[in-house]
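A single protein chain has been removed from this complex, and every other one stays in its place.
Note that the chains are named A and B in the order they appear, and that numbering of residues resets to 1 at the start of each chain.
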Amino acid sequence: MRNRRWMIAGLALLVAVPLALAGCGAKGGNQTGGTSPEASTASSDPIKLTLWGAVPSENGPQEVVDNWNKQNPDIQVEYVRFVNDDAGNLKLDTALISSQPVDMYVNYDFSLYEKRIKAGNALDLSKFSDYNVDDKMGEGAALWKVDDKYYGLPTQKGLSFVWLNKDMLDAKGLPIPTEWGLDEFRDYAAQLKSDKVWGLAQSDYYFNVPINGSLQKQSLQLTKADGTSAFDNPLTVKTLQVYFDMMFTDKSLMPHTEQITSKPALDQMFVKGETAMLFSTNQIFRTTNNVQEFPRTFKVAAAPAPKVNKDQSDYINAGGLGDVISINPSTKHQEAAWKFIQWYADGGMLPMAAGGRVPSSKDFPVDEAVALMFKGVEDTYDLDSIKRVMFGDLPLGLSRLDRKTGTEQQAVYDKAFTQKLTPEEAAKELARIHNDNLKALSK
Amino acid sequence: MDTRNIRIIRERVIKSFNTIIMTLASLLLLSPMIWMISTSFKKPKDVFTYPIQWIPHDPVWTNHFKVWMTGDEFALFYFNSLKISIILMIGAPLLAAFAAYGFSRIPFKGRDGIFLLYLCLMMIPPQVLFVPKFIMFDWMKIYNTHWALILPGLFTVFGVFMIRQFFMSIPHEISEAAFIDGAGHFRIFFQLFLPLSKPVLATFAIIDFTWTWNDYENALIFLLDKKLFTVPLGMQNFMLEAGVDYNMMMAAATAGVVPLLIVFFLGQKYIIQGFSSSAVKG
Partner (left out) sequence: MSWMKRQRLIGYVFIAPNLIGMMVFMLVPALFSFYLMFTDWVFASGQSPHFVGLDNFRMMVRDDLFVVSVKNTLLVLIPVPISIMLGFLIAVMLNNRTYLQKTLRAFFFAPYFTSGIAIAFVWMVLFQPTNGPINAFLRSIGVSDPPLWFASPDTAMYAVLIMMTAGGIGYNMIIYLAALQEMSSEQLEAAKMDGATFGQLLRLIIFPLVSPTTFFLMITGFIGSIKGFGMIYAITQGGPGNSTTVFSIFAYKKAFNFYEMGYASAVSWTMFLIILCITVIQWVGQKKWVHY
């Protein structure tokens, strides 16, 4: 008998615990239900939309949606930030195929964009006839066409270029380059380096910029006419050799593997004067503009990305239009989303300019954007060279190398810069990996 | 001097020596936490300096202020994390102890087989389960709710295993004596084993709390709604497009450590109080 009493007590407890939890969890559940945008039962309720993007909300997006929400009480947009890394993209892709609301999202990478289109997660924009994308965004937009259709609206001009510490260049009597090859690049770095200053710093794996840039004219997939990889060529070998020499002969560039495993903040190195040149993107603006936290005395100038050889005529600069906003086909409010996206592209994204984002729409008040970009810090830039690079007419292109090849090739670069592979071997290895993946994709 | 005094002195010397060695060793392991706290008081430009500033030269409070005050609802994230972690800290050890008793003290057919299956489940790499779990959670309608973290968190192989090992080492004479007194398994479990296993329950509760509190990936994949976010997801805000905003992130991380320390110091009492005192009570 006593046994039974204890058994009942035990069972009661086992039932009670989950029940108690259920009570607690149900509240959480209701909370979500209440905030979901499907709640627009009454006609007076505003439409609620979510926009997923990778820019931290305080760096512009929050201001953008606040402006919109003030002007459009009937369509309220919420910005959701995701981190643009593997896990963050997986989160977005999971959310897209779930029953949860993601109405609009920004693509930053062609192969993910393409994948989302194939998975049916991006709306074909040709159904909206009121907006001519090619006309608005210029010919660069066409790079984002898949099967001759737009599944997202490119909104900004992204670009990789070389940031220069003008004072250091002046001290050595070096002019701001307007066109250069890797030999000149190396020469600059060697002259500018000193005991405590690197000649050059560059974003991780940026040696693929000149390598890929030399191949894009042939095909955006970086293949030869016969469909095989174009990586194994003299320009690749030369690039690897020059970079190797900068790291280990001239010691003007931090060895690649040391950089990727100690992850220095390159933008801070630049503003602190620890490197004379910085090969990166317009993301650095946020740091160079922040003279309160990163006071600097020198002027910032800019040069285009180096070609492999200065006289190379088929070189395409890495960049082109980006920040491609797509609509989730399962959203209940396609028209409203499209309305927001147009507004964003043609003027609404202005607050993003402070972080270095150059709008691509021709309707955009460019002067206003530029003014905002350099507001209060005009004197600390060599504006001529910056404008030349950022708003000039360099041939821009966007490689469509698949992500997998890109990632797997990183190991080859690591090996090339730790003397596990000679530049020639590395070029062959880059091509091998690429060919393997091309074969797998064509299956 | 008599030998007793010499012995006492010798023991004191050895004890002091041990203390010094242990302090030095622990400081090495403590260094990440010191760095975390000191970075939370740094200006951005002082984060990447060599040699490291273990004590910021120019300390500022603004990072901590910004974490709590600007933009996102860090306090809400904090509350969510607390809610989930506390539920699991209580629920998971209880459920685990229950199963552990079954696995260690009651002979039944297939027991060891089932237990090995448990261990096998522990060996499956989590990365590959995210997508199957997501599909299941979406179907169960618990995707994007706290349930997606609470329900799976309640059932841990680790806890069952840990507590089972403890139960195995409790002398059989103790439960046999109770049996003779007419007590059944449930009574033995609640009146004898649970009080006896305070140290191991407290240890597991601390570990489980820490896991849940720091769990980033499950929360990342299974929660979409900002109102449901936990502290590790809040820290995402400080992952910028190019690199990590270390001083802000460490300010958030420092704030995040406080509950862990509280749980640890509360739990440590039970860990150390230990066997002898509870044996008396039991």
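In this section, a residue touches a chain if its C-beta (ideal position, glycine included) is under 8 Å from a C-beta of that chain, and two chains touch if they have at least 3 such contacts.
Bear in mind that the values here come from a model prediction, so they are computed numbers and not experimental data.
Asks: Using the touch definition from the top, which of B:Y118, B:Y143 or B:F229 touches the missing chain?
Replies: B:Y118
Asks: Looking at B:V67, B:L88, B:L154 or B:A178, which residue reaches the missing chain?
Replies: If we include the chain that is not displayed, B:L154 is the one touching it.
Asks: Tell me, which residues in chain B touch the chain that this view leaves out?
Replies: 14-16, 18-19, 22-23, 25-33, 35-36, 39, 50-52, 95-96, 98-99, 101-103, 106-109, 111, 114, 116, 118-133, 135-136, 151-152, 154-155, 157-158, 160-162, 165-166, 168-169, 184-186, 189, 199-200, 202-203, 206-207, 210, 214, 235, 244, 246, 249-250, 253, 256-257, 260-261, 264-265, 268, 271-276
Asks: For chain A, which positions touch the chain that isn't shown here?
Replies: Contacting residues on chain A, toward the hidden partner: 7, 10-11, 14, 86-87, 90, 93-94, 96-97, 115-116, 118-121, 255, 257-258, 260-263, 403-404, 407-408, 410-412, 414-415, 418, 420.
One rule holds for everything that comes next: only the chains that are shown with their structure count from here on.
Asks: Mind listing the chain A positions that touch chain B in their complex?
Replies: Against chain B, the touching part of chain A is residues 2-4, 6-7, 9-10, 14, 17, 21, 24-25, 28-29, 31-32, 35-36, 54-59, 62, 80-81, 83-85, 87-88, 90-91, 94-95, 98-100, 102, 203, 263-269, 272, 280-281, 283-284, 286, 293-294.
Asks: Please give the residue numbers of chain B that touch chain A in the complex, ascending.
Replies: So the residues of chain B in touch with chain A come to 43-45, 47-48, 70-72, 83, 87, 91, 94-95, 98, 130-131, 134, 138, 143-147, 150, 154, 182-187, 189-190, 217, 220-221, 224-228, 236-237, 239-243.
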